[in-house]
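Excerpt of the complex: some chains, original placement.
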Amino acid sequence: MKFIILLGMSFLLVGGAEFTIGTAHLSCQQTIHGFLAGPYSHDIIARIIWLFRIPRFFLAFLAGVGLAASGSLLQGVTRNSLADPFLFGLSSGAAAGAVAMIVFANDILGIWTTQLGAICGSLCSTGAFFLLAFYRRNVLSSDRIILSGLSVSFIFSTITNFFIFYGDRNTAQSVLFWTIGSFSSAQWSNIPIALLATGIIILYGIKNNNQIVAMLAGKETAFSLGVNVQYLYVTTLCVTSFSCALLVSLCGPIGFVGLIVPHLVRLFYVRSFRKLFLYSSFAGGILTTVADIISKIIIPSQEVPVGIIISAIGSVFLMLMLLKGKGHNSAS
Amino acid sequence: MNKKVLQAKQLEYHYGLKGVNLTIHSHEKIALIGINGAGKSTLLKILAGILEPDRGEVYLHDTALKKMKRRQFVKKIAWLSQMDNPSPDFLVEDYIALGRMPFRYPPNALQDKEALQFAIERCQISGLLGRKLGELSGGERQRVFLARCLVQTPDILLLDEPTNHMDLKTKIEIVSVLKDLPITVVCIVHDFHLISHFFERVILLDKGRIIKDGIIKDVLFSNEFQNVFRLKTHIVKVDDGTEEFIFRSYVS
Amino acid sequence: YPVTVKSCGTDVKIEHQPRRAVIHDINMAEMAFSLHLQPYIYGLTGISGWNTPSKDFKQQQGRIPEIATRYPTLEQLVASQTDFFFAGWNYGMRIGGDVTPETLAQQGIPSVVLSESCLRAGGKLELPTLDLLYNDEIRLGIIFNREELARKLVENWKGRVENIRIRLRKIYNIKVFLYDSGEDQPFTAGRYALASELMRLSGGVNIFDDLQTNWGVVSWESVAMREPDVILMVDYGKGVEQKLEFLRHNSLMKENAAVKNNKIYIVHYDDMTPSPQNIPAIEKMALFFHPEMMK
């Protein structure tokens, strides 16, 4: 209950800030006026608020939630604190796809070009990953998952790099910017996709979080408790891949959230593995939205790519945590 | 009372087992013994469905294990690993609550809470709640593991050396608890004194085969037992009127 | 000979008139071609890897081969026995890369660096002017013993620019938005880009004149709020259809006057980097911005 109230309040607060603040300076009054004018007004301020800032807020929040949730699930399921959706080749796949589109496709698909490229890329990489992980064996181990992920990740980043090398002189920068990640492409038409991605991962997480926690008790023990370990590996990988593919296609591979937020939450507050998932998700959402706000005000009339801000805030936080000495000294 | 609950037919496993047949009746308390590497843990894992046998079949209440839904199965059978390696950051209460996974989880219903309460009490771990697994002593940890199995409220408990790390007092208390449970219990135990007091039936495994299966006295005095362990079994009378088995090594 | 010229603040001594010069990128090649230096040029680098050169350019290039389609390696330059290399930082040379003035000097190859690129490779930010072009052209003239021709050429350019300045003396500077690329966020020229200076010379003002960088990313909402009168679009040789299409469908930009009235002008890569093409580009832009004044 407390959790829900907290969530609601921060949501409103951050949302308000997102609407008011942007690269175009609007006064509070203008914002409210524009807000009330509604999305169909021809007023430019109303359009800015309704067509850009509001969907952008939702996209930022949803992406943060989805990525952090994926990270926490994957770290649990592989029992490796360095696991994250992007180490497993997924983001490299998405990047390769997006870059291929940036370099080769003459915008055949309109504004969806990079999105589609990213999705195709991540489908390919996920496919390759599963092929590697499963080919000729029916038992997955976390070691095998990690190795398969790494090899896929490297092969696709090779492809990406090759495209960049091959592409024209703008490619490098477009690619770099895309890779840093940004929410500026937010549109209402994106929101259902983000909602789908995040919704799936959250539902999956709520349903299976317990099983993933059970994995931390050991693979065989988890199995003896009714956790279908193999199935859990596969579904978790599928769901996180799918969701992250969608999110990455919308806002670029924002790598930090999935990897760090679960650690942050663990260091900061949550001793119980069971709560890690929900808290991480929420913290991820707040982190991305706050970072998005900051990205809009830190340099006048220019937007800093939000990926930069996210990892700046996040790593400063993590450093503070480590310095404050809340670090847990588990026998490793 | 004497229903067959678990049956193994011609189990084979590439390492460990060579044609094991076994019938376990309800409410039996069975000790599985054998020298190191005899295949005890392997057998238990197969009975618990953790490993799949290369050949042969396990039946729970006459249903082949292969044909059962895993979800149904784990409501009936709890298994304790010989060497477990849970994350050291696990909170004790989170860990034992895992036992409710086959039912609803996180535990909320009265039934769940009762199961938890029962296990905490019987395993004497109320003092350990709130601590992390990595901060417990060996015996404390083992009790927590066992509690997780009890929380599962199974019909059959398959325990691989449950009394590991435990001192004699705790061992006795814990095994008494097991004995008094109105369920089937199969334990791998190396302590024959403990066995002689608490288990009705003993199964002796050697090189992947059951070579003796019977009531405690029969097994402990059998040639098979004495050969496998190279021990001679004596029986003595204690002051308080009870009897006790004593084992003497052939050599020492 | 020998002559000494400045290159990014250091003196470069040229012992004799280069006979096997290698020149990087379209804009620098054009500078050389405008002095008719083809006979002295052994090869070009970095042309077809990135650009689709115009027919005109190809004709001027004649039979000069392209040694590397992108950045050359030091090995290639040494193997072709180059005796002069003209390139720029991030135009054919990378800081920390294998081809730099220093590594070339070690192999006995003199090189000069495009002046504009000195600014971008660190140092203090200065507002770029066309002097960047003028000076490089004259420098090239000195190196190849064509100083006279170079000075004449530069005088001619200066005259053409001055002519436009006089005509546009009293007009109101229209607001120009340069749209380079980018869909999520537009990539545009800022205060320190040569493009801003070119716009100014053609009677416009860059709406992002306050952007404290040479090229940077802005947001559509600030573009819309600043209401440009004209949009300049950069064509990298692949056409601009998709960018146009994008603007017409962007929910903010489609309300913009420039988009609605199709006040969109197309420029090319070499129009916006220091090159002889800057001069005709200014003339054409001025005509587009203020047709009434230029008649």
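Chains here go by letter, A, B and C, matching the order in which they are written, and residues are numbered from 1 within each.
Operating definition for what follows: contacts are C-beta pairs under 8 Å (C-beta built on N, C-alpha and C of every residue); 3 or more make two chains touch, one makes a residue touch a chain.
Quantities reported herein were computed from a predicted structural model and do not represent experimental measurements.
Enquirer: Tally up each chain type across the whole complex and write it as a label-plus-number formula.
Expert: Stoichiometry of the whole assembly: A x2, B x2, C x1.
By definition in this document, only the chains that are shown with their structure count from here on.
Enquirer: If every step must land on a chain the current one touches, say how few steps get you from subunit B to subunit C.
Expert: 2
Enquirer: If you average the CA coordinates per chain, which chain's centre is most distant from that of subunit B?
Expert: Most distant chain from subunit B: C.
Enquirer: What whole-number Å value describes the gap between the mean CA coordinates of subunit B and subunit C?
Expert: Chain centres of subunit B and subunit C, defined by C-alpha means, are spaced 81 Å apart.
Enquirer: Suppose each chain is reduced to the average of its Cα coordinates; what separation in Å results between subunit A and subunit B?
Expert: Here subunit A and subunit B have centroids separated by 45 Å.
Enquirer: Using the touch rule from the top of the page, what residues of subunit C touch 2 or more other chains?
Expert: Nothing qualifies.
Enquirer: Can you list the residues of subunit B that touch 2 or more other chains?
Expert: In subunit B, no residue touches two or more other chains.
Enquirer: Can you list the residues on subunit A that touch subunit B in the complex?
Expert: Residue positions touching the partner: 79, 210-211, 213-214, 216-218, 220-221, 223-228, 271-274, 328, 330-331.
Enquirer: What part of subunit C is in contact with subunit A in the complex they form?
Expert: Against subunit A, the touching part of subunit C is residues 50-51, 180-185, 187, 208, 210-211, 213, 216-222, 224-225, 236, 238, 242, 245-246, 249, 251-252, 255.
Enquirer: Using the touch definition up top, name the residues of subunit B that touch subunit A in the complex.
Expert: It is residues 45, 48-50, 70-71, 73-75, 77-79, 81, 84-91, 94-95, 98-99, 101-102, 105-106, 132, 134, 148, 152 of subunit B that touch subunit A.
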